[in-house]
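Below: one structure, written as structure tokens.
Every protein chain except one is present and positioned as in the full complex.
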Amino acid sequence: MKKLYGTTVPIITPFDEEGKVDVESLKKLTDHVIDNGLSCLYPNGTTGEMLLLSVEERKLVSETVVRQAAGRVPVFVHAGAMNLADTLELAKHAVEIGADGIGVVTPSYFKLSDRALADYYIQVANSVPQDFSVYLYAIPQNAVNDINVSVAEQVAAACPNVVGLKYSFPNMSLLQQFMLIRDETFSVLVGPDELFHVVCAAGGEGTVSGNAQVIPEHYAALWAAIQSGDNEKARKLQRKTNVLNNILCAKNNIASYKVVLREEGVIKTAHMRAPMEELTREEEVALMKTLKEHNYRTV
Amino acid sequence: MKKLYGTTVPIITPFDEEGKVDVESLKKLTDHVIDNGLSCLYPNGTTGEMLLLSVEERKLVSETVVRQAAGRVPVFVHAGAMNLADTLELAKHAVEIGADGIGVVTPSYFKLSDRALADYYIQVANSVPQDFSVYLYAIPQNAVNDINVSVAEQVAAACPNVVGLKYSFPNMSLLQQFMLIRDETFSVLVGPDELFHVVCAAGGEGTVSGNAQVIPEHYAALWAAIQSGDNEKARKLQRKTNVLNNILCAKNNIASYKVVLREEGVIKTAHMRAPMEELTREEEVALMKTLKEHNYRTV
Amino acid sequence: MKKLYGTTVPIITPFDEEGKVDVESLKKLTDHVIDNGLSCLYPNGTTGEMLLLSVEERKLVSETVVRQAAGRVPVFVHAGAMNLADTLELAKHAVEIGADGIGVVTPSYFKLSDRALADYYIQVANSVPQDFSVYLYAIPQNAVNDINVSVAEQVAAACPNVVGLKYSFPNMSLLQQFMLIRDETFSVLVGPDELFHVVCAAGGEGTVSGNAQVIPEHYAALWAAIQSGDNEKARKLQRKTNVLNNILCAKNNIASYKVVLREEGVIKTAHMRAPMEELTREEEVALMKTLKEHNYRTV
Partner (left out) sequence: MKKLYGTTVPIITPFDEEGKVDVESLKKLTDHVIDNGLSCLYPNGTTGEMLLLSVEERKLVSETVVRQAAGRVPVFVHAGAMNLADTLELAKHAVEIGADGIGVVTPSYFKLSDRALADYYIQVANSVPQDFSVYLYAIPQNAVNDINVSVAEQVAAACPNVVGLKYSFPNMSLLQQFMLIRDETFSVLVGPDELFHVVCAAGGEGTVSGNAQVIPEHYAALWAAIQSGDNEKARKLQRKTNVLNNILCAKNNIASYKVVLREEGVIKTAHMRAPMEELTREEEVALMKTLKEHNYRTV
């Protein structure tokens, strides 16, 4: 079964001046991530503002990224939507376009029992071929619903193609418990990327990092250090990366990513989809100034 | 400006066997609520599973209810959606079909700054006629984003048609603070309906209660007692109502409402939209048995 | 069985210049509270900095207040301490000095199971005469341990002299549930005093208010309005009181109470016991200025 590893990038969704998905920018961003040595792509994630896009827009995003990546790195499409029907449709589409797998966030807003949550994941996993990889994805501070160890175990037991989980909260105790699932082979990736090194030290597979598309060299170097087992080097790189991330996340992090990528010529505009807010002109200037003072593209 | 008051009912969205909106059941439910003496209607609220419906389905629901109510009671359409464009479209539609006003839940999943939240509400309120009433709606345990007093004050100051707020968390301190807005004229309704009596004693206008569509006589009697200023009578009725609500909310409350309404012949099925869960057959039987033991339709 | 009611005042513990309990000031404060029409006294509560005092100091405080009150109003001594032995000693002392009853906060810092919590309260209640009233007291945001309905029911069932509970968190749903204990006769008082009116409307007995010792006229008037069943008058008085409380609680509320009481000549110093902080001179001046602008002693 295919798995995510290293630095998986939940790429932002670029918009044009009219607010439509900007396919050309998306292609350039795909190349930017791959050319700078990152490990995997994860379009339509939270960083991709997925729940603000229509199903058709999400398909366009996924298709564009899968085609542009053209097998150079694994592409896992995030398929989680507000209701089951949309999730199933997006999962089916991911299979059809040749994605390497999918990730599926918990349903959000409406609180679900553990029983309903497990049912949901089992239905999604069973709807795709049994050799098509599925990742659970919990981000409880946004989605309200959380995935506990018992639910993850139940779904993993029922569905061999559920290969792992992305967990986006820095609860290191819980992250370690997920790693024990399926005889310690469950693939665990962490959301807050300041835990990249330690999650890997503990046996995790990597991080899902929005910051990585902005400062890819740092993540490529950090992943290399982690793979070499050099704790001291990894620690130094992780700490430098954390400093840059604090700058990128001081205001809305997704808006900040778009500003930097636009300034570097990768995408055309820094537009967000409302109600997501954009940086003011003053905030944009301050962001770029601070990043440059930190030589942000130099490891 | 029109306002909500008394018992406002966020009616469930009935589905047919194919999972489509069941218009006939919705009409009967509208009559059921009005004929049993409740105060106002609020289609497409959280209890209406609104974020699991398409924009077109939500329009169908709103239109059906407004036409069926035919001016007998005020109908405020809940118009909040995942993104601003959908919310604006639903708000415009509410005006066009002759609704009495709208409610708008905070955006969910993606965390917004206070600035972005205020901007969102100001844009929505400005998009409708200035004599068309708008209610803010916060349910932080589901939507992640909360409305604090400062944001509510800012929006109220900018938009004369923002007449009040529905707050769905039992923080009585905060509820009282909202009542002070706009020289103590801001209309405050509470979500957890066990606070109906006390919120009104404190100066609030009423409750938004999903339970009320199932046990309407209790809410009609309670509202009458509240209006008469009889604390002792209101307290007794509130306590009896709370007992019934605990039964209705022991499992998924929306699913329970549908079961009872189906058993009473008001709607055709108890189907929910996935991933929302339905009661098992055993749970349905146990629910009806317990309710009957409590003579649930007798005040 | 004796019960607390109306405005119960957890009086501050005045210290002299050397940091010792100032008995003379404490007597004057006791008179101040009684002379201004408040209902009951509650020395050694959280507002009395009880967990920073020695057992001997707490006995001195209790004895002074009970003697000075001399039966004019009920005095319930707060007896909860860090460990059971100290609590038992303080409970015994309260009986010996002729207090009307005791209150007992949950143990703090170390998390207890429900079983251990119930055991603790049963041991304390059984250690005093069976006609000596005991109040449970939960303030989970400070004590870590909370009292749920099940524990309160269990203790009430086991101990006839456990007459009620003081709950110091504005969860109005939970407060109402406690009122149902012992066939709806359990005495419930609320901590955050902005809920005084509504808790009484719902069937509670009153509030435990630190603010009341600083602005007693407001609480006396509010309690009179509540007793007369005049919701509108109570609401107005409650709102005015809330405004003053916000001023008193803007910085450390206990430190603020001491400053005002010192300025009015009731107590000699505004000293707190470290690590509790005192207001700076600038903060003291600003506090008094703001209060005077609000004519704080005029209802």
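We call the chains A, B and C, going by the order they appear; numbering starts again at 1 in every chain.
One rule holds for everything that comes next: a contact is a pair of C-beta atoms (placed from the backbone, for glycine too) under 8 Å apart; a residue touches a chain by one contact, two chains touch by 3 or more.
A quick note: this is a predicted structure, and the numbers were derived from the prediction, not measured.
Peer 1: Give me the visible chains that the unshown chain touches, in label order.
Peer 2: Contacts of the omitted chain with visible chains: A, C.
Peer 1: Of A:A70, A:A157, A:M172 or A:V285, which residue touches the hidden chain?
Peer 2: A:M172
Peer 1: Which listed residue, C:M1, C:V23 or C:L51, touches the chain dropped from view?
Peer 2: Counting the whole complex, the residue in contact with the absent chain is C:L51.
Peer 1: Could you tell me which of A:R235, A:R262 or A:R297 touches the chain that is not displayed?
Peer 2: A:R235
Peer 1: Spell out the interface residues on subunit A facing the chain that's missing from view.
Peer 2: 170-174, 176, 180, 184, 192, 194-195, 197-199, 201-203, 229, 231, 234-235, 238-239, 242
Peer 1: Which residues does subunit C use to touch the chain missing from this display?
Peer 2: Interface with the chain not displayed, on the subunit C side: 46, 49, 51-52, 82-85, 107-113, 115-117, 119-120, 123, 141-144, 251-252, 273-277.
Here, only the chains that are shown with their structure count from here on.
Peer 1: If you list every residue number at the subunit B and subunit C contact, are more than half found on both copies (same) or fewer than half (different)?
Peer 2: Same, since most residue numbers here occur in both copies.
Peer 1: Name the two chains that are joined by the greatest number of C-beta pairs in contact.
Peer 2: A-B
Peer 1: Averaging over Cα atoms per chain, report the distance between subunit A and subunit C in Å.
Peer 2: 51
Peer 1: In whole angstrom, how far does the Cα centroid of subunit B sit from the Cα centroid of subunit C?
Peer 2: 38
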